[in-house]
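Below is one structure; the comments refer to it alone.
A protein chain is absent from this complex, but the other protein chains hold their places.
We just call them A and B in the order they show up, numbering each chain from 1.
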Amino acid sequence: MLKNKLAKKFLVLSLLYLSFVFLSPAVLAQANILNVYVWTAYLPQDVVKQFRKETGIRVNISEYDSNETMYAKIKASPDAGYDIIFPSNYFIHRMRKQNMLHVIDKDKLPNLQYINPNLLRKPFDPNNEFSIPYLCSITGIVVNTDYLDSKNITSWQDLWQERFHDKLLVLDDMREVFSIALLTLGYSINDTNPDHIKEAYLKLKTLLPNVKIFNSDVEQNIYIDEDAIVGMGWNGDINLSLAENPKLKFIYPKEGFVMSIDCLAITKNAPHLENAYKFINFLMRPDIAKKISQEIGYPSPNLAAIKLLPKEMQDNPLLNPSSELLKRGQLQDATDEVLPLYEKYWEKLKIGE
Amino acid sequence: MKLNRLIKYSYPAFVYLFLYFPILIIVVFSFNDTSRSLVWKGFTTQWYTELFRDTNLLSVTGHSLIIGVLAATIATAIGTIAAVSLFRYRFWGKKLLHGLLFVMIVTPEIVMGIALLLLYSALDLPLGFWSLLLAHITLCIPFVTITVYSRITTLDKAIFEAARDLGATDFTIFSKIIIPLLSPSIIAGWLLSFTLSLDDVITSYFVSGPSFSILPLKVYAMVRLGIKPEINALCTLLLILTLLIVISAQFALYKNSGKKHAKK
Partner (left out) sequence: MQTKSTFKKICVTVIWGWLLLFALVPAALMLITSFLTPDSNDIVSFHLTFGNYTQLFNPAYLRILLQSLYLAFSCTALCLLIGYPFAFIIARSTSKHRSLFLLLVIIPFWTSSLIRTYAIMALIKAKGIINTVLLAVGIVHHPLPMLYTYGAILLGCVYDFLPFMILPLYANIEKLNPELIEAARDLGAGRIRTLCKIILPLTSSGIMAGTLLVFLPAMTMFYIPVLLGGAKNLLLGNLIENQFLAANNWPVGAAISMIITLFMCGMIFFYWRNSLSKDRSNFEELV
């Protein structure tokens, strides 16, 4: 009897909840919403809350951990319902070619004027018809100055030194890892020549004994907790990590480094187009862009926002690298034709052949 | 004999210790005064207050629990029926069904996720509550079936024949004989399904939509920030809540079964 009563109560409760769940989408459809699909921890909560306060639009945030997973999901289900996504520039290239993005009406984005013109009209999106720069990211060398002297480490080639045996943290990202080998060999990071790629693979084989950990998800925590004392890292992550472990130092290597621009884009079948424009324009407002750059730690493409930063931050090469510095960087581009070749060598490296 | 008793009590205790030690760490670290590190930096209760302010996280947890209970229950129902049918009946495609169940367990989650996504796309099913629920049920069914089936094979078929001779319909046999005999494995199946559903990340990632998110996805995303102790606080609270429910349910049922014993 007791069991029956409990079962009945449970049934009623779940029916109630289900009806709530069913009714709310219908109700919400009338309400103002926007579905944003973003890198994990790449959009400050305060910004979202402020947007809601100012416009009344409720933002649903869904997160992904890599360009590839976002792309796979949207490819398999173009009507997934997301309005705004944040692809890296080389994914913009692929996605616009595959007709997955909505053309942007720049008249609806007056705040575009604040964006650094050097970051616009790049080959991956020649007229910025599909993408607006959001944040920039740069891959460099990270050193824990408690254990190592950072003055002696200035180039990617230094990571090959024998004293780093079983000490390196290397990003678990195929393109990033191949890039450092290509850079030491003097090639472009977007090289599609199979011979060059093979050279890079052979060079990486000699780096393997030095690798202690492969990780892209939480590399900053590994450095903070000192499970690795030297290796690759992203400038924004390390910038924020300095608060927890001030001994970390980020170095822009001599041979050059990988730069990528993470962009805002609208999906082809975005259900809430107007709200999407409002949001993008909001994100480019100087005070908002400044807040984003400060909280996420990465350099902003928004010139007016940079001017609003406190002086120490403007002088911080991690948050605001000078144009001199940026000359050494190479923008990561799509290499879809030779992707299978890269993958083949990457697997070989990971298997330990 | 004393050695026997010693083993009987200490071995399970060791296993429990092994199972709960990391949980203890989670609880302790929910009071850790740092937002990124896995090293102890000081005591604070700020994460609990932050948790209660984080309505997004709380609603997402609620979603997970609802999906978990529904998926587990429906999967257990279907899985039990499947196990019983495989044991008792002969029907077309029996061997195929066996094979399909194995295929489902072996299939890597990413393959299942993308395949289901393609299916939903073809059916024009919008991503959200239903897409997630259907996927979770499908995931759990083979686990239930295998658990229940392993116990069914030890049943004596003579019982069914006896019941038949006494005039029972198939349904009566099912509800009055089979279910009670199988109840431990049915419950075990439910528990396994609930656990699977609560924790499923990869398949859920692909079949979930923007309007209905669940806890494992949020956790997976938050991990990038380095296990904000807020998550630890959430886990601790869920743990305490679950323990309370379970222990009180146990005592409630104990009272009930006490009466049954008295009747006997």
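Keep in mind that, in the parts below, a residue touches a chain if its C-beta (ideal position, glycine included) is under 8 Å from a C-beta of that chain, and two chains touch if they have at least 3 such contacts.
Predicted model only: the values in this text are computed from it and were never measured.
Asker: Of A:227, A:274 or A:287, which one is in contact with the hidden chain?
Answerer: Considering all chains, including the one not shown, the answer is A:227.
Asker: In the complete assembly, which of B:57, B:116 or B:132 touches the absent chain?
Answerer: B:116
Asker: Which chain A residues touch the hidden chain?
Answerer: Residue positions of chain A that touch the missing chain: 66, 68-69, 71-72, 75, 97-98, 172-174, 211-215, 225-227, 336-337, 339-340, 342-343, 346-348, 350-353.
Asker: Residues on chain B that touch the omitted chain in the whole complex?
Answerer: Touching the chain left out of view, chain B contributes residues 7-8, 11-12, 15-16, 18-23, 25-26, 29, 38-39, 78, 81-82, 84-85, 89-91, 93, 97, 99-100, 102-112, 114-116, 118-119, 134-135, 137-138, 141, 143, 146-151, 153-154, 156, 169-171, 174, 184-185, 187-188, 191-192, 194-195, 198-199, 201, 215-216, 219-220, 223, 227, 231-232, 235, 238-239, 242-243, 246-247, 250, 253-254, 257.
The rule is short, and it goes like this: only the chains that are shown with their structure count from here on.
Asker: Going by the contact rule set out above, which residues of chain A touch chain B in the complex?
Answerer: 2-3, 14, 17, 21-22, 25, 28, 35-37, 40-41, 60-65, 69, 72-73, 76-82, 217-218, 220-221, 224-225, 241, 244
Asker: Under the stated contact criterion, what part of chain B meets chain A in this complex?
Answerer: My answer: residues 34-39, 56, 66, 69-70, 114, 117-118, 120-121, 124, 126-129, 205-206, 208-213, 217-218, 220-227, 252-253, 256.
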